[in-house]
Each structure stands twice: as C-alpha cells, then as structure tokens.
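If you scroll down you'll find the structure; I have some questions about it.
With one protein chain withheld, the remaining protein chains of the complex are depicted in position.
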C-alpha cells in the first residue's frame, strides 16, 4: 500500500514535469497528455520492452492512465501556480526516481539479469521517461547535459542495493535504504549544485 | 479482400506523406524510403512491440515493403504533381487512420486488454507512424500541435466501437461503423478547422 502511494506520487510528479515542458512548447491538449504520459511511464515501458515483459505494465493497469489524465487536467488549470510547488515537485520527483530505480532492479532480478544490468534497468526505469519527453519535444535530453546529477543518483542507489543485500539484514531494509539513498543523493545534488566532473575546461562555463 | 485494399490505400497515403516530409528535409533516397516506411508501418510496429506481438507484422508480410518501395518511387517521380492530389491523399489518409484504429483495437482485444487500452492501442497504430516520422525529421510531432483534430478522431471512433458492440447487432457492423466515424470525424475536422480547445489564451493565435 505504501509502495502504491509512493508510486502514484512519482507518477504525478513526472506527469506535471511533462505538462510543464509540453506547455512551454505550446502543444495542444492531446500533445500535453502524451508528453505527460511518456514522462511518467516511458522509462518503465522501455524497461519492459528491453526485457520482453509485454504487454507493458501501463497497459495492464488502468490506474496509471487515469492518474495521469487527472494530473494533466489539474496541472493545466493551475499551471500559473505550479512554480509555487517547485520544492514539493522536486521532492515528489526525487521520491519517484528512488522508487522507480528499485522497481526496475526488482524486474531485472526477476529476469535473472546480473547486478550491473539490474542497475542499468533501474536507471532506465527512473530516467528514460524524461529522455523520451525531451526527444518528443525536440530537445537534447536534459539529463545528458551538465546539470545537477540525476541518473548518477539512481546508479548510486542501485549499486548500494547490491552492497546492502550482502549485509545480514532482511532484504526489505536494503530495498528501502537504497530508495532513500537515491532520494537523498538527488536532493543534495540540487541543494549543493553537484554535477559530474566538467571535462571541457573552464571556458565552457561561459557558453 | 476489401480490408486488404483499404489497408494498402492507407499504407500508400502514409508513405506519400512520409515522402513529402522527407523531400522537404532534402533527405537522400535511402532517407526518403525509411521515412516513408516508418510513417506507414511505424504505428503498427510500436503497437506490436508494446503488446509483444513479435516478429512485428511488417517483417512477416513482404507486401508492405514492396508497396512502400513502389509508392516512394512514384511519389519522387511525380512529386511536383502531388499537390493536385491533396484531396485524394486526405481521403486515403482518413481511410487509413480509420482502418488502422480498428485494426489496433482488434489486436488489443486479442491481447485481452481493457477497452481503454484497446482504444489507446488503436490510436497508437493510427497516429504514431507520423510521430516517429516527425522525430526522425527533427520536428515536434505535428499531431501534438494545434491543428485540426487527428488523434481525437481515432479516440472518438475507437470509443464508438465499444458502445456500438453493446447494441444487438452483428459485431462487424460496429467495426465498419467505427471506421466510418473516424473517417467522417477527420474529414469534418479538416473541412471546418475543428481543433481541440485552445488552453493558451487569445494572443496565442497570433504566434
């Protein structure tokens, strides 16, 4: 039940981020809904396709489509006020990528993939909805550009999981701790502007 | 046999629309063929991948590739005259999306998906070839922008199907009536410039 609520919070945060990008591009209602939808479930869809888990998850659970549709309506109605929610949305989004990373890892384990591939699958689940959103909006994906770390937080949390399950505790603790590591890493990154090392030299910062 | 002819007409209309966009972007022969190909079969391919219906349909039926290749050759040779065919192409395209919507719904029913998901799958089948075409041509997909309704016609026809099969008639009538609803809705939309409601305020129209 708790997982379900967290899952829905993540879906809502992702959908709102999709609405904001889509409205920025002046898309119509259908376009906004599709962008919100792929932002929310695109990462899990790509994960399902890569491992052959079909029909993909969102086709088997109408709740995702309903939650996203309702979120889109509210987000459009209150678009002007969404910037007041910036911090709340950051929190939801961080919770979302934390949960999605571990959900992806779980699916990878079920598909009998190696730890490295499970971490990759978790990162894809958490991050590639945003990648598809940006491609559909004709932008280079924002997580490929030098901003605060995002995918790296997922990789960090995913790696932690495979270390923590080696400890003599119940696996559920490792699961929850790893979700928290993703969330905290992401929040710290935004708070302290943590980025990956710049490989282009100093003048790049002026560009 | 009738379905087959309609299917081929739709494929031809979609392929021509792909050729026009690709030539506009000055792509070479290979690029034009690929764009025509994805415009025609991309929606069905995405549908097949999402439900795990692999190898995807076009790989099992060479007729699609042959029809598209011939269409591309003719479309390039007679490119200058294609604007005379504008109304014919609109008709073919409308017939195409009508049929493709119901084909997608049929596949969804076979995969035991719910009505909402079947409608989504039908809309993907009809509309996402054009989405992939636009992404490959580095444009924001045209059906996400405020033009005459397109995907909405598919959703309308798809929804009608699930209402009409509740009536005490043969299912085949519901199938054909729903195809016609998509076609008529699309043609009316173009004729009367029907769009989704504008959510951006009046000044937007000047942009």
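As written, the chain order gives the labels A and B, with residue 1 at the start of each chain.
In this text, contacts are C-beta pairs under 8 Å (C-beta built on N, C-alpha and C of every residue); 3 or more make two chains touch, one makes a residue touch a chain.
Just so it is clear, the model here is predicted, and its values are computed rather than measured.
Undergrad: Using the touch definition up top, pick the residue from A:9, A:111 or A:165 that touches the left-out chain.
TA: A:111
Undergrad: Which one, A:36, A:68, A:89 or A:143, makes contact with the chain that was left out?
TA: A:143
Undergrad: Quick one: which of B:8, B:109 or B:137 touches the chain that's been left out?
TA: B:137
Undergrad: Since one chain isn't shown, list which residues of subunit A touch it in the complete complex.
TA: Residues in contact with the chain left out: 49-52, 111, 113-114, 116-117, 120-121, 131, 135, 138-141, 143-147, 149, 151-152, 195-200, 204, 207.
Undergrad: Considering the whole complex, not just the chains shown, which residues of subunit B touch the missing one?
TA: Considering the whole complex, subunit B reaches the absent chain at 22-23, 25-32, 34-35, 45, 49, 52, 54-56, 59-60, 62, 65, 76, 135-138.
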